[in-house]
Structures are given as structure tokens and as C-alpha cells.
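First the structure, which I've put down as C-alpha cells, then a few questions once you've had a look.
The complex appears here without one of its protein chains, the remainder shown in place.
For subunit A:
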Amino acid sequence: MDGLLAELLVPFDYDYMRKAIWVSALVGGTCAFLSAYLMLKGWSLMGDALGHAIVPGVAVAAILGAPFAAGAFVAGLFASLAMYVVRQKTKLREDAVIGLVFTSLFALGLLIASMRPTAVSIQTIVLGNILAISDEDIVQVAVIAGVSLAVMALLWKDLMVTFFDEAHARSIGLRVTTLKIVFFTLLSACTVAALQTVGACLVIAMVVTPGATAYLLTDRFGRLIGISVALGVSTSAVGAYLSYFLDGATGGVIVTLQTLLFLAAFVFAPRHGVLASRRRRAAGLGETREAARAREAIQAREAIQAREVAP
């Protein structure tokens, strides 16, 4: 027994594991906060797009010896802006715009990285490598996550109104455009942070799955955020911890955990889950069955009365 416990605590003996766990939790929580909004507006793919679109920024930063986050952030902002402009100026649908912008930038990123393979590890960018994160990067990630969480804690209700009913948001004097810019800036910053943890390919899961899971569990936006953040933090921390034993890519473990929780919510959620709605529908049928029974009873009585009246 003691042996097992000791075994389970082994990851905490390693400095790199401790760092990986808390950094993952921080990033997971921040992304989950944003996911509450993204998933609602049908912008889920935006997260994916940003994750890929910042690759050229990272590649250029690596070549120039600049901090990864700076390059990624510039590229992310550029991508958001490009998507916004193409969307405004053309009648292309959102998904087409997103697909167009992010594949172009991702292609550019791969091209740059492949021209200077020594400076840039494509593997690290695409899959992330939290276990080998440098202290410098930890500071970057922590600052990004801390600032994002603080801003979101201040503005979450204003953003909720803006995304729910923009006309009303304006009518109460909110600066809608500024709020949207702030949101997408934070999103860009957080995808940069998530890139380090789970890699470009899985960023989308971090900014969609927790929110989607929470959506199945509540009808109130405030609670949705709370649940989403709790899911993000716990799955990320546990995922990082488990990856020590599984010897697997941290990102893969985290996202798999999030998916499992989503599936659980999908089936068992008290109001919006599959089982609950089946139960409710059965209850609804039950009522009609009762109504049918009542009708049968009435018909039977009428038949008896008719027979009594008849000679």
C-alpha cells in the first residue's frame, strides 16, 4: 500500500513534472474561460485557426532569436484581423474564411520552418512539449494566463451581453468593438500559451471542449464559466500528471481526458443529456398513456350507459 502511494507521488519529486502540472492547469483554466464564449458564438474553429496561424510567427521568432510568444502573438493578431476583414468585406461564410486564413498561414509557417530546420522544431510547435518547457517560457505563459484571467474576471458580463445581444450592449453604452478586440487579443495570447502545452493541433480542444461540456450541464452563463474553468484546470493538471506514467504526449492525455468528460456529460447530464431527455420523453409518453387510459374508461362507461338506455 505504502509502495503504491509512494509510486503515485513519484511525479511530484521531479521539478519538471511539478512545473508541467501547474503550468498546464493555469493554461487549461484560462483557455476554458475563453471556451465558454467561443463555443457559443460558433467561433470554435477560430481557436483551431489561431493555433495553426501562429506557427509562422513562432518560426520567424525562432529564426530571429526573439521570444516565441512575441512572434506567435503578432501572427495571432494578424490572423484574427485577416479573418475579420475578409469576413466583413466578402460574403464568404465564417468557416470558409477561417479555413482559408489558417491553412495559408500554417503553410507559410511550415515553409519557413523547413527552410531553417535547425532553428525550429516543427515537432515541438505542432505537438507542444510542456515537460521540457524553459523557465523563461513559464514566465511568459504565467503572465499571459494571469493577465487574461484578470481581464476576463473584470469583463465577463460585458462580454456576455455583447455576444448575446449586441444591440442591447450598445444601448447600455458598452463599447462593443473594443470589447471584441480585447477578447480576440486574449484569445490570441492564450492560444500562444496553449501551444506550448498541447501543441498547435490540440489547441482547439482546449478552447472548445470544456465550454461545450459545461454547456450541457447548466443554463446559466456564470455557472457555465465556473464549470468550464474547473474542468479545464482539473483535466490539465491530471493529464500532465498522468502523462508521466503513460509516457505519452501531455497534450494527448489532457485532451483525451476532456473528451471523456464531455462524453460523460453527453450521456448523464441532468437536463441536456441523452439519458435525461429519454427519461423525460418517456414521462411525456406516460402522460399520454394515462390520457389514453382515461379515454378508454370514459368510452367504456358510455358504452355501458348506452346499453342501459337501450331496451
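Things worth noting here:
We adopt the following convention: contacts are C-beta pairs under 8 Å (C-beta built on N, C-alpha and C of every residue); 3 or more make two chains touch, one makes a residue touch a chain; residues count from 1.
We adopt the following convention: contacts and distances are computed from a predicted model.
For the chain of the complex excluded from view, the name given in UniProt is "Iron ABC transporter permease" [choices: "Tryptophan synthase beta chain", "Regulator of SigK", "ATP-binding cassette domain-containing protein" or "Iron ABC transporter permease"]. Taking the complete complex into account, A:L154 is the one of A:L64, A:V85, A:L154 or A:L275 that touches the chain left out. For the chain left out of this panel, the touching residue among A:F164, A:F245 or A:F268 is A:F164. Although one chain is hidden here, its contacts on subunit A can still be listed: residues 40-41, 154, 157-158, 160-161, 163-165, 167-168, 170-174, 215, 218-221, 224.
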